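With one protein chain withheld, the remaining protein chains of the complex are depicted in position.
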Amino acid sequence: MFGERAVELVRGLHRAADGHLPAFDEDGARRVLEEMKALYEQNQADVNEAKSGRSDLIPTIKFRHCSLLRNRRCVVAYLYDRLLRIRALRWEYGSVLPNDLRFHMSAEEMEWFNQYKKSLATYMRSLGGGEGLDLTQDMKPPKSLYIEVRCLKDHGEFEIDDGTTILLKKNSQHFLPRWKCEQLIRQGVLEHVLS
Amino acid sequence: MFLSDFRREFYEVIVSQRVLLLVASDVDALCACKILQALFQCDHVQYTLVPVSGWQELETAYLEHKDQFQYFVLINCGANIDLLEILQPEEDNFFFICDTHRPINVVNVYNETQIKLLVKQDDDLEIPAYDDIFRDEEEDEDDSGNESDGSEPLGKRKRFEEDVVERTMKRRQRREWEAHRREILFDYEQYEYHGTSSAMVMFDLAWIMSKDLNDMLWWAIVGLTDQWIQDKITQMKYVTDIGMLQRHVSRHNHRNEDEENSLSIDCMRIAFEYDLRLALYQHWSLYESLCNTSYTSASLKLWSVQGQKRLQELFADMGLPLKQVKQKFNSMDMSLKENLQEMIEESANKFGMKNLRVQTFSIHFGFKNKFLASDIVYATASLMENIEKDEPGTDNFIKALDSLSRNNLDKLHQGLELAKKQLRAIQQTVASCICTNLIISQGPFLYCYLMEGTPDVKLFSKPVSLCLLSKYLLKSFVCSTKNKRCKLLPLIVAAPMDVEQGTVIMVGIPPETESSDKKNFFGRAFEKAAESTNSRTLHNHFDMSIIELKMEDRSKFLDALISLLS
């Protein structure tokens, strides 16, 4: 049956729950495009035959055409959903992705991510009368200027003001300005402690 | 130096700075830490908190962070040793020390610049006078100058002789002064003891600044209760401090007789209690609690067959059927729980237990949540010394610290369950030690060694648990022995600490008497014995009466101790 590999593409992505980004199925995508090429060529040949009399081929041509559309739909939806997930990464994780995530993205997707980052940065800079506003901060309404954080793993030195640094050692606790910690918390280095 | 105005000389100094908090691993320190954290969060003081379990960790933490901070606050560590000598800090580093360990090292007392003690100057500190222990260097230099070469004219010669006499006099004076100094220091440093709870000191600071909350008051109560449970303070001090806290409790927790203005059941309330000193009894069964509390277990001698019989008689006297007392306390019949405390007290009196009830406090929030201060102490301590998973010490510290917050009830419950296991382990170990006569008299002290392979011995590689075991052991031994002299002896307990490294942890506790002043001389004794035998020892704990040493050096170390103390 045509379109089965295409559906597998979609199924694989759908199985990755919670917006998780699995590795790009290079192999799968290629196979789907190959099937599309084959279908298209078969149809071209059959259309010529149909023009010269074999009108009984028309249902077959239609059949293959539906399959072509189906394959296209699957691939486009696959690519689109992955972009949605990559976009979410910028908002939830930050502008620098860890290496294992980067290996999951195709070169084009990486390029898209960089362009998206730039657009977002440009937009954020233009807010507030040219002063700029970081929209990716304070995703939950803040209750205080300073928060208590606990270090979940050794992270080394961390600069908090011009020049002053603190040492982030596992299990040490710190009371710091919220805006400095938010990203490290989202990246899982620090834990926000509520008292 | 001692600070007199904690608010001005401590808090207002650091409120605009970043601070490194170094906190020791005991419940009182954790409570003091929570109060201070609450104050810092209120005033947006940026701080970093690093747990330290001994001198080595303290040193390491200091070295790692010294370039990033100028102000350091030490809680329950640092007072009883020459801190500047150990840390060799820069001149612009300041140390605020809030520590219950006494005696306070004299260098710390008289340093005017870098060491600031958050300790109330009471009479019982008995600090030696400055001139008795410190001497200006200049006076000595005068002596070493003026060496004559003999070829002096006669007039000068006479002066020279006078000089010699003068110098001899000065040298003798100096020797006398030094001898006197040694004596004074020896007297001053001989006995270790503990001062006012650090948590109470911090609460006091909060109160002075009118920033005290009911939650902070509760932590102060838990800190004090920890000192009482660990036998660190005298009964009198405990009662006095309870009195002080009682005033604050009344202030924060008005008893609302008026229905209209009564608080919601969910609000946190602290109440004064004159309750049974049975460990964890409201979260356990009465039976288990009676068996595993040292006071009752020792008085009734529950390790013996007669002891068990006495226990049954006690329950019968109280009119409590065995089936009921073995049930979870909350499931006991309501009718039996009415007047339970008075009933038990009366019956216990008949069996020689006159002090079954003790003054303490309890906390309530919500319908289900009621805890006595001692419950919290046991739970937190057991979380801190949890051996179940092989996690690093700092993980346990963090869990224990978290369990002190009211919105981490699950951790508190976990702690309660762990505490039950630990108390049972302690009681079983005590029973077996007594029954197998493992406690032997070495002359000036009693000695007990827990061998490898003893059940639960891993638990006793931790200092607080080992100390608790020692105290229970001594109490029980005193009740069990007929030897009048042995009843007055102090006790040393040793247990394997790290089997791979072949180390042993040893703790010494003072004798068990009714009016004990809780002063412990083992700190200095251990030091001297180690020196004289060249044993490989490590004085890592902030309490000097706890020491680690190599297994092989054990016997010569003990022999040295015996001769030292005889």
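Letters A and B mark the chains as written, and numbering starts fresh at 1 in each.
As a working rule, a contact is a pair of C-beta atoms (placed from the backbone, for glycine too) under 8 Å apart; a residue touches a chain by one contact, two chains touch by 3 or more.
Quick note on the criterion: contacts and distances are computed from a predicted model.
A.B. asks: Name the absent chain by its UniProt protein name; which of "DNA replication complex GINS protein PSF3", "Protein kinase domain-containing protein", "CDC20/Fizzy WD40 domain-containing protein" or "ADP-ribosylation factor-like protein 3" is it?
C.D. replies: The UniProt record for the chain left out of view names it "DNA replication complex GINS protein PSF3".
A.B. asks: Which residue from A:Ala29, A:Cys74 or A:Leu168 sits in contact with the chain not drawn here?
C.D. replies: In the complete complex, the chain left out is touched by residue A:Cys74.
A.B. asks: Which of A:Leu84, A:Met110 or A:Leu133 touches the chain that is not shown?
C.D. replies: That would be A:Leu84, which touches the missing chain.
A.B. asks: Considering the entire assembly, which residues of chain A contact the chain that has been omitted?
C.D. replies: 1-3, 7, 10-11, 13-14, 18-21, 46, 56-57, 59-60, 62-63, 65-67, 69-70, 73-74, 76-78, 80-81, 84-85, 87-89, 91-93, 98, 100-101, 139-143, 147, 181-182, 185-188, 191-192, 194
The rule is simple: only the chains that are shown with their structure count from here on.
A.B. asks: How many angstrom between the C-alpha centroids of chain B and chain A?
C.D. replies: Centre-to-centre distance between chain A and chain B: 55 Å.
A.B. asks: Which part of chain A faces chain B closely enough to touch in the complex?
C.D. replies: Residues 144-146, 148, 150, 160, 164-167, 169-177, 193-195 of chain A touch chain B in their complex.
A.B. asks: Spell out the residues on chain B that touch chain A in their complex, using ranges where they run on.
C.D. replies: On the chain B side, the touching residues are 18, 37-38, 40-41, 44-51, 64-65, 68, 392, 394-395, 397-398, 402, 405, 407.
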